[in-house]
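Heads up: the structure comes next, in structure tokens.
Only one protein chain is missing; all other protein chains are in place.
Labels run A and B following the written order; every chain starts at residue 1.
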Amino acid sequence: MSLASPSTGRRLPTQWLGVAPFFLFAFLFLILPALSIVVGAFRGPEGGFTLANVAGLNTPNIRNAYWVSIRVSFWSALLGCLVGFAMSAAVVFGGLPRFIRSPLLTFSGVASNFAGLPLAFAFIATLGPAGLITVWLRNDFGINLRGATGFNLFSTTGLIVTYLFFQVPLMILIITPALDGLRREWREAAEMLGATSLQYWRMVAFPILLPSLLGTFALLFANSFGAVATAFALAGPQLNIAPILLFSQIRGDVLGSPGLGYALALGMIVITGLANTLYLWLRSRTERWQK
Amino acid sequence: MAEPFLKIDHVRKTFGTTTVVQDFNLDVGSGEFISFLGPSGCGKTTVLRMVAGFEEPTSGSIVVGGKDVTRLRPNQRNIGMVFQAYALFPNLTVAQNIAFGLKVAGEPRADIEKRVAEMLDLIKLQQFGDRYPYQLSGGQQQRVALARALAPKPKLLLLDEPLSALDAKVRVSLRDEIRAIQKELGITTVFVTHDQEEALSISDRIVVMYGGKAEQVGTPFEIYNRPATKFVANFVGTLNVLEGTVTDAASGRVKVGSGEVLLKDKLNGSKAGDTVSLALRPEAISLGRQPGRETTLGGEISEVSFLGSVIRVRVGLGQEAVSLDTFNSPASPPPAVGDKAEISFSPDDVLVLH
Partner (left out) sequence: MKRFFAWSAFLLGSLIFILPLIGMTEFSLSMRRGEYSFDAYASVLSDPQFRQTFTYSVVMALVTIVFGILLVVPTAYWVRLRMPHLRPIVEFITLMPLVIPAIVIVFGYIRLYNTSSWLPLTGTSTGTNILLMFGYTALALPYMYRAVDTGLRSIDIATLTEAAQSLGAGWVTIFGRVILPNVFVAVLSGAFLTFAIVIGEFTLAALLNRPAFGPYLQLVGANKAYEPSALAVISFVITWLCMGLIQIVVRLAPKPPAQSH
């Protein structure tokens, strides 16, 4: 392939010309904005380096906002993984008719992109105070959803349930190919060697799937951690989670200090970044057996 | 044969409305090496999977070591199996793969280690215990798969085309290795292949399958030299088929082209005027006259292929043509195309295909 031959020093600049627009775009509209937040978080009102902004995050209100966000993201990611895995496994291994598979994947493609405000509207129409299920339970069974179970759509529990609408299909989309990749011979070889189904899953299938599972979990976590619109439409600006707090801060400086706003945003990057670093680290530990 | 170790008795298997295996019977003696040989789709794998327990026979029974296992789950059968390819657990090292069956059986650690070392010795991969499957060649992977299947000391070993994904050289050396290990352990073995040379070279007996049925069961010698059906004759080895017309059934006279063949009592059931197919292996035909090969036919050489130690010659006999092999001899040049030639064979070697 003469085209891919190593370039001479003279040709180097033209080589780079081909990717220059991309790197320029990425620098100006992805990397620089993120960096500017980082810089802003460590700069005082007069300029100059300070840790005051980051230290300022340590108030009950902001701590609570982060903590609620982490909990919501963690649970919606975990439940999303579990439910998505169960559905995908049912379709791949459970002997469901083959014709279910393709519509499920198409539907998952749609549902995983159906987020934001319309999703909140759909859930309000279903589980909100006047929603379909709420009314149905009250009229036909005399059950007051909120009174009987303590369920409130406009709380963090409601948020978790709502997020499942896009978390579950995202999991299905990612994990189905991974489940397809489990070879029939592995299961049969394990069975021939005397393993029970459980032993096969514990010793072979699960370790093989673990990298994909971890990766999906990290993705789902970040996915709900940064979600603003759904939460905003469900609970309004007063719901105390990190992205909504940041939203209000950008709109109206509710924290009373621009530097604190940057620190808040930095905290969000750090948390999703940590989730992904953790994933990469775990993956590198589990993937010794891969090329 | 004494009490068979593996008895497959009137087994049938249907998927939906298609019958894939019909009335399959087979007795395998203890320590015997049996091959299933047949074209693609003839049901070899299906029979093997029924023995393994992955498929349940529609009817019939399977007995292993005196015990009816027809309805037993695969993990309760204590049978070892080697798959076509890629069946090693990719997340486990070679040693862990071999230890798998012992580990799930809850064997003590020390015993497992000892047995794994033994198995690594057996397959001559002592240095490879800590490698992962992707770090091995295809042949090495299949040896590990064999060791893994043998580690829990199964009563029966099943191999489903274990060599078909390997290249030719490795295929030959590994098949000999499999046979040597099998003999050393004395384990009863069923080996599936669609490669006749493979089946002929390593089996005690061969089952030739076609369309879900066992066409013939016999030693490689019997299968090759005395095929029971036209299918077996055609499937195993190269065959020259000459069409002839019976002129005298009682004395066994058949007219082939312009010549005549005297088959004595081989024509039972035919009458004068019938057409019959006479089949001959290339090695049963000689170029020129040979003592003991008293039937001769005249023709003309139409093709000569030099294959090294052997020269394959094609001789036209009017409408028909036969291939035969002669040894290369450095002193005399091979025959030339267009030369007149005479072939000879013994009527005893002729297979009459009805």
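In this text, a contact is a pair of C-beta atoms (placed from the backbone, for glycine too) under 8 Å apart; a residue touches a chain by one contact, two chains touch by 3 or more.
Note that the structure is predicted; figures quoted are calculated from it, not measured.
Shown chains touched by the hidden one, complex as a whole: A. If you put the hidden chain back, the residue from A:Ala52, A:Ile70 or A:Val83 that touches it is A:Val83. Remark: the omitted chain is touched by one listed residue; of A:Ala222, A:Leu239 or A:Leu260 this is A:Ala222. Considering the complete assembly, subunit A touches the hidden chain via residues 1-4, 7, 15, 18-19, 21-22, 25-26, 28-37, 40, 83-84, 86-87, 89-91, 93-96, 100, 106-107, 109-111, 113-114, 116-127, 130-133, 164-165, 168-169, 219, 222-223, 225-226, 228-229, 232-233, 236, 243, 246-247, 250-251, 261-262, 265, 268-269, 272-273, 276.
Convention: only the chains that are shown with their structure count from here on.
Those residues of subunit A whose C-beta lies close enough to touch subunit B in the complex are 183, 185-186, 188-196, 199, 203-204, 207-208, 288-291.
Residues of subunit B touching subunit A in their complex: 52-54, 73-81, 83-84, 86-93, 100-101, 103-105, 132-134, 145, 148-149, 152.
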